[in-house]
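Accompanying notes for the structure given below.
The other protein chains are all here in position, but one chain of the complex has been omitted.
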Amino acid sequence: MKTAVQYEESLRQLNFKVYLQGELIENPVDHPIIRPSMNSVKATYELAEMPEYEDLMTAVSHLTGNKINRFCHLHQSTEDLVKKVKMQRLLGQKTAACFQRCVGMDAINAVDSVTYEMDKKLGTNYHDRFNSFLLKMQQEDWTVDGAMTDPKGDRGLGPSKQADPDLYVRIVEKRDDGIVVRGAKCHQTGALNSHWILVMPTISMTQEDAEYAVSFVAPADAEGIFYIYGRQSCDTRKLEGGDIDVGNKQFGGHEALMVFDNVFIPWENVFMCGEYEFSGALVERFAGYHRQSYGGCKVGVGDVLIGAAALAADYNGAQKASHLKDKLIEMVHLNETLYACGIACSAEGYKTASGTYLIDLLLANVCKQNVTRFPYEIARLAEDIAGGLMVTMPSEKDLHHPVIGKVVEKYFKGVASVPTEYRMRILRLIENITLGTAAVGYRTESMHGAGSPQAQRIMIARQGNIAQKKELAKAIAGIPAKG
Amino acid sequence: MKTAVQYEESLRQLNFKVYLQGELIENPVDHPIIRPSMNSVKATYELAEMPEYEDLMTAVSHLTGNKINRFCHLHQSTEDLVKKVKMQRLLGQKTAACFQRCVGMDAINAVDSVTYEMDKKLGTNYHDRFNSFLLKMQQEDWTVDGAMTDPKGDRGLGPSKQADPDLYVRIVEKRDDGIVVRGAKCHQTGALNSHWILVMPTISMTQEDAEYAVSFVAPADAEGIFYIYGRQSCDTRKLEGGDIDVGNKQFGGHEALMVFDNVFIPWENVFMCGEYEFSGALVERFAGYHRQSYGGCKVGVGDVLIGAAALAADYNGAQKASHLKDKLIEMVHLNETLYACGIACSAEGYKTASGTYLIDLLLANVCKQNVTRFPYEIARLAEDIAGGLMVTMPSEKDLHHPVIGKVVEKYFKGVASVPTEYRMRILRLIENITLGTAAVGYRTESMHGAGSPQAQRIMIARQGNIAQKKELAKAIAGIPAKG
Amino acid sequence: MKTAVQYEESLRQLNFKVYLQGELIENPVDHPIIRPSMNSVKATYELAEMPEYEDLMTAVSHLTGNKINRFCHLHQSTEDLVKKVKMQRLLGQKTAACFQRCVGMDAINAVDSVTYEMDKKLGTNYHDRFNSFLLKMQQEDWTVDGAMTDPKGDRGLGPSKQADPDLYVRIVEKRDDGIVVRGAKCHQTGALNSHWILVMPTISMTQEDAEYAVSFVAPADAEGIFYIYGRQSCDTRKLEGGDIDVGNKQFGGHEALMVFDNVFIPWENVFMCGEYEFSGALVERFAGYHRQSYGGCKVGVGDVLIGAAALAADYNGAQKASHLKDKLIEMVHLNETLYACGIACSAEGYKTASGTYLIDLLLANVCKQNVTRFPYEIARLAEDIAGGLMVTMPSEKDLHHPVIGKVVEKYFKGVASVPTEYRMRILRLIENITLGTAAVGYRTESMHGAGSPQAQRIMIARQGNIAQKKELAKAIAGIPAKG
Partner (left out) sequence: MKTAVQYEESLRQLNFKVYLQGELIENPVDHPIIRPSMNSVKATYELAEMPEYEDLMTAVSHLTGNKINRFCHLHQSTEDLVKKVKMQRLLGQKTAACFQRCVGMDAINAVDSVTYEMDKKLGTNYHDRFNSFLLKMQQEDWTVDGAMTDPKGDRGLGPSKQADPDLYVRIVEKRDDGIVVRGAKCHQTGALNSHWILVMPTISMTQEDAEYAVSFVAPADAEGIFYIYGRQSCDTRKLEGGDIDVGNKQFGGHEALMVFDNVFIPWENVFMCGEYEFSGALVERFAGYHRQSYGGCKVGVGDVLIGAAALAADYNGAQKASHLKDKLIEMVHLNETLYACGIACSAEGYKTASGTYLIDLLLANVCKQNVTRFPYEIARLAEDIAGGLMVTMPSEKDLHHPVIGKVVEKYFKGVASVPTEYRMRILRLIENITLGTAAVGYRTESMHGAGSPQAQRIMIARQGNIAQKKELAKAIAGIPAKG
């Protein structure tokens, strides 16, 4: 496994092409807007080095028997699935941000079982190729970016019906040595903190869209790939040089548009190439794993937000108010409900043909559906407890101002024993998670990551077995089974 | 194990003293108001005889190695805890009612570990006594009623401060051969379908209430015990002789006031006698197990209600309306969220000192807290889908009336292919669960069974570890741990 | 105006043909199941006699200048619309039930403006006929049943496409002296407490369904009309002779199927006969008025339920618990939100061409949409506060039993100063509204009365003016109006 230091060094050696707010930048690792997101991924290496977290952060490779980072692991049991969720909660607690490495983990687990089944049915040899890649990934302890969401253009039209054929990633050329692909992937979480990218189709394709049924890996800095960095709320506060107003100085996340400008992929890195009939399964399983993930990571961030709200109440001298205690209980209740869903879909997981364990799909979708709701209510309650000061406080420059600083210190003090700075820090952290850079992860990603709410509802309809429920009702009501 | 037939016969041999709506009745088993509740408990024997349900319905006794009904089992693993929840969902699906046998199962599991720890600490020998009882219970396949809730009188006063000292069950005499107890237990679910009762204190007692810290078993028809049967909404429809208007002809549940009029309990049946400092643990564990239970049984009833609502839509010819499909999805989503909580608190269970597994207390309380909410919303959605006819339909006597029957048949028909009777049956089933006899179980018991909502919130506050969450927030916000 | 006594006498003179649970009954007024519903309507006469309620309960006829019962009045101002809502809240408070007379009031107000506009456009003379009827109605102080909802059969098919052509009320013959109609109206609230019925179409009709576009009045006991009485939850408790278990001894509501078996209607009583293009307006306006109504009547019932819950807490000695106080606040908050909607759609009403005032349709639909939600949550909170005893208490026969009565008195006592009977009474009242006969009004009617939830959503979509909102957003976002 890589140490955290090695991870950072390895990233520096990559030759990323990144545009950020109108400029082509170098060394994304050191850019103040990007740096905190690198720190978050780095934490996945750091914690794996710490003995107290070894059980959650590492696993034994089913390929080699070696200890590997759990992010590179294929789940071999329901216990593995449960530990994955606990690892994610831990990292959410430690970073209060999206730590970005889950997408790749969820992608390899999905690609594994689907390529296995594809090969069995179609006689292809994708699974071997995949295994070769996986072996290297585990050995090198790579961070891999799972890339699924295409731009999609007009939602009323399929891939090949779009005015511009590139609005879904597609194969533009098949050659003896490989394929050439074109298109883009949106919302790429952690792309610039990754060594490799693993591309998957974004929807179940039909025959007419076969050229869009494509899956492959490529180095994140491969020829022809470039990135346009996404803006986040309050992103430029990181350029101000302070450490209070940013709310979370050390950690963050990022998303970028990843563009494939006629990128060549050698055959050994291709895992699907036109087998549209397996695209649906790949999407469904990846989404399933990733919907499980949110029952861990968002719960960890929720823990931090609950703690911050409790501190805000303490610093206000309001911690004994029964309505505040009740709001904290409600926050815990909602947060643990999400966790329960994450644990349940894991504990109810099952073995696929390839040996890798899959979560219970119904419960994983139920998990994510709750994630599209409860973080919003937890955030609302945090904002209630925090008070209006969260959005009307002056800047840290005012706090540190030679003249005005004393006035800020005087009038923004809560209980006398706590420095005003602490109060400002905790309110800025709540602002960060509910409105600022981390709100992108805690709110919007909770809503749309791993599929928007309606995508889960479609899966719940499909998996909910209403037909069997009707039979149960008939039996009780005294209606013949045919009635 | 007893067969279902043997169970019914064994009940007949008991000499219950029961008052029902002003009359002292004989043979409660055969009373039309009580009978459906007996059928529900009977189903716990019936399904245990069926090979397809053997894995869920039975277990291997840790005492004897024999196959026993799971309702008599002490959980030996988290797998056992998970199977318990699945068994409960199954029985909820098959009965659409409270099947009443869980309370005893939850009680024996709680009494086991608490008596073990009590003996270790105090040098008492309650655990041996309990084991002797448990052995007989497993051998005889008894249904045991767990009796916890005292009348409580004025909620603002403790047991010994009440105007009437009997408002909590208490020891009125200690004799060489045993104790004499006095008082009553409220809301006794399934009391008249049980062979034995297992009494526990209802709150954590203090020294001044030591005489109220008492736990014991007694035959359900012991000298001095009598019952006053509780009314349920629509209970007397069962006296009308029909099979449509009752909604659920076969199954139901019941509650009764159980009165102890100076009942003698030999020492061998006493499991706590004044050790008030262990009363809290007993309450907490029993409540924990029982809060887990609701993540199974209510989900099963929810399955039936969802199925019934879907049929109501079908029979109306409205099954393609997108808003109805969406409401069914929401019902499934909420129902499965409850199930996820039941599974999660089980999968996260752990071994107590006695070897019996306990659920995760935080998640079990979160489970129950959701049960105080979601069944109400599921019921609301079912009533939305059912339409107003559910409460304005004429009686089945009208449907079967020689003259008027044809009019009923004509005007209450939905889609032409489905007999009006089926439509009436399914609407009466929905009425039964949302307003009628089964609403007592699906609504009120969901609210108050295993403790009212506020009881769970107190536990969530206690188990939620807000202090650790504050530390997480400080670390992110850059506030020293002492800040 | 009629006195309450005169009202009851006048009903006795009608020759209703009513089937109730398989029997043709006589004198519905005196049937113990029906009687409480008559009492509720009677209260609309009684309160009109009381000086303190004169301002709300009566109005000045725009036809004659005489004082009339407000239920016979056409609203002449927004003040009238507001007073209507306040009158309804008052009656809800006094009866804790559906008092049934609103449907007719809402129907006459809708028929007035629609017949006026129909005549203007088509040269018909329906409005004069309607005015003649209205004059008599005001003079005689009639209770009129507004009859709208047809059985509808298969919801996927229109009126003329049904397997049975009678599933919507239709004109089967046009004669020189009038028309003959056939069909039925479902869920007829208060039908058997009414002197006349005013029939309207239930949906917007198209040309092919012109024969279903029919509106008329008929005496409630006209030749060819008969009724099949609907069952309510717990209806037969009223036959038991007690006064506690019924929860609300004096008041209730009822619904019945009203069948038209080739009923002759003279032309003077016909207000629409094939003018399908006006059927939509009639439905929309009637529904609008009736959706406003629920912002009054249900709020009044809610007041009683909140009061009952507060008493239950008092009787338990729990009135100081902060969570209970908070739940009562929430109940008040939700209840007053409904009231606010009722008031707002009234205050924002406007004059139609006929001079009669119409409510704001958007806000009236918003009002009703909230009524499909909040009473359910208020009921849930009431059940939370009430405790499980509400559904496990024994019967009043047990309370009054010579032997067992003392036991009931002893063990169901709450605070020592309050008789057990009072506690039972208040819990039975909560049961009545949340599960029993009044739940039909407080829950199901809140859901489906004046149209099911989806009907309001369609109206909200239509009235919500999304197009204008898009223009507002474009202006702010700097997008040209054509963008």
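Should a chain be cited, it is by its letter among A, B and C, assigned in written order, with residues numbered from 1 in that chain.
Heads up, the rule we're going with is that a residue touches a chain if its C-beta (ideal position, glycine included) is under 8 Å from a C-beta of that chain, and two chains touch if they have at least 3 such contacts.
No experiment lies behind these values; they were computed from the predicted model shown.
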Sole residue of C:24, C:163 or C:473 that reaches the chain not shown, by the stated touch rule: C:473
Contact with the hidden chain (one of C:345, C:358 or C:455): C:345
Residue touching the undisplayed chain, where the options are C:226, C:251 or C:357: C:251
Given C:369, C:392 or C:444, the one touching the chain that is not displayed: C:369
Contacts of chain A with the absent chain, listed as residue ranges: 19, 21-23, 149, 151, 153-157, 162-164, 166-167, 184, 186-187, 228-234, 236-237, 240, 245, 255-257, 259, 316-318, 320-321, 323, 372-373, 376-377, 380, 383-384, 387-395, 397-398, 400-401, 404, 407-408, 410-416, 431, 435-436, 439-440, 443-445, 447-449, 452-454, 457
Missing-chain contacts mapped onto chain B: 322-323, 326
Where the missing chain touches chain C, by residue: 82, 93-96, 243-244, 247-251, 303-308, 310-311, 314, 325-326, 328-329, 332-333, 336-337, 339-341, 343-348, 362-363, 366-367, 369-370, 418-419, 422, 425-426, 428-429, 457, 460-461, 464, 466, 468-479, 483
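To be clear about the criterion, only the chains that are shown with their structure count from here on.
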Distance from the mean Cα position of chain B to that of chain A, given in whole angstrom: 40
Distance between the centres, which are taken as Cα means, of chain C and chain B, whole angstrom: 38
Whole-Å gap between the CA centroids of chain A and chain C: 51
Of all residues in chain A, the ones touching two or more other chains: 326
